[in-house]
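Showing just some of the chains, left in place.
Letters A and B mark the chains as written, and numbering starts fresh at 1 in each.
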Amino acid sequence: MAEVIWGLATSHVPSIGAAMDRGKTEDESWKDLFDGYAPARAWLAEHRPDVAVVIYNDHANGVDLDVVPTFAIGTSDHYDVADEGFGKRPVPDVVGHPELSLHLLESLVDDGFDMTVFQELDVDHGLTVPLSVWTPDPGEAWPCPVVPLLVNVIQYPQPTAARCYALGQALGRAIASFPQDLTVGVLGTGGMSHQLAGARAGFINPEFDAMFMEAVETDPQRLTQLSRQDYVREAGSEGIEMIMWLVMRGAMAAEVTKVHSHYFVPASNTAAAVALFDNRAPAPA
Amino acid sequence: MNKMFMSLRTAEARERFTADEAGYCASFGLSPEQQQAVLDRDWQAMIDLGGSIFYVYKLAMMDGRSMQYLGGVFTGTSEEEFLAALRAGGRRG
């Protein structure tokens, strides 16, 4: 059986990737963010999984805008890095894991989740920036193959937080039933509070973010009680993408151990955060 | 209009757009108001006329405009003021 060994929640703001691609991580406006990544990166380098499942959303780069799936999964052996309008990011293309993808697809559909399948997919910053947060210098290849799992967070009606958490729980069961022995890292991406357009552009809500950060570790059920409108009001119209952290959290054990977390304002127009959780049972006292 | 912004993902399309913005807009069936908003870089009007921020931002990127610049436009402040507000912890309310 496959086993989730860790969960990593991280923002996927394009400018975090751009700061890395352009060597600006020591600049005054970025240094604290990247310093905050260091402990997580060090731990992750010691705990490389066989496969990673990345929960993210496309931003009108890899998916045609006339098709909006609530939940989708890639089943390819290769995902090109998308050209988002200024050329491709200088990072490796993403290698897939079709066997795990197809197993997860079958399990999730049988479990009543109405997945859309992408047999081909270009992946945008929503997926590649989290990989960069994890692995700043991938060289020729990312640390392991990836299964992309997409959530509609940009067009009304987004799935409810409760449905996202339920998807995560089903994902956890599906991973556990994979016949091969594999270690799996799960990445939940997006957030934290932010709003890009409208009169509330620039909105950031550190109290909500702190509550969310604490609850996602210790009481994720509480976060499933919040409605779509609650998220938009409290976290901003784009901050609702934090519901993707709940998919990651649902795939983990009831009790997890926080390895490290860090909160930073602003990354571009957003509050950015990283939170890393060890999913292995704590050693008995 | 979103379809037009979406098309700007390829370098070849960006070249065609730059060579003849009005003609490019027309080929995607934009209304006269939408086309005018694009030609005038009236970002608020683009949003009001149905543009989604992730699509509109593709045009802004082509122009070398940042999301902070757009934030200033939407909130009626300058890019510097908007950025200062973010650096001070973001806007509340």
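Note that a residue touches a chain if its C-beta (ideal position, glycine included) is under 8 Å from a C-beta of that chain, and two chains touch if they have at least 3 such contacts.
What you see is a predicted model; the values in this text were computed from it and never measured.
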item: Whole-file subunit formula (labels as shown); value: A x2, B x2
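As a convention for this text, only the chains that are shown with their structure count from here on.
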item: Approximate Å spacing (C-alpha centroids) for the pair chain A, chain B; value: 27
item: Chain A contact footprint on chain B (complex, rising order); value: 2-3, 5-6, 8-11, 14, 47, 52-58, 61-62, 66-68, 70-71, 74-75, 82, 85-87, 89-93
item: Chain A residues within the chain B interface of the complex; value: 15, 29, 59-61, 64-66, 82-87, 154-155, 193, 196-206, 238, 265-266, 268-269, 271
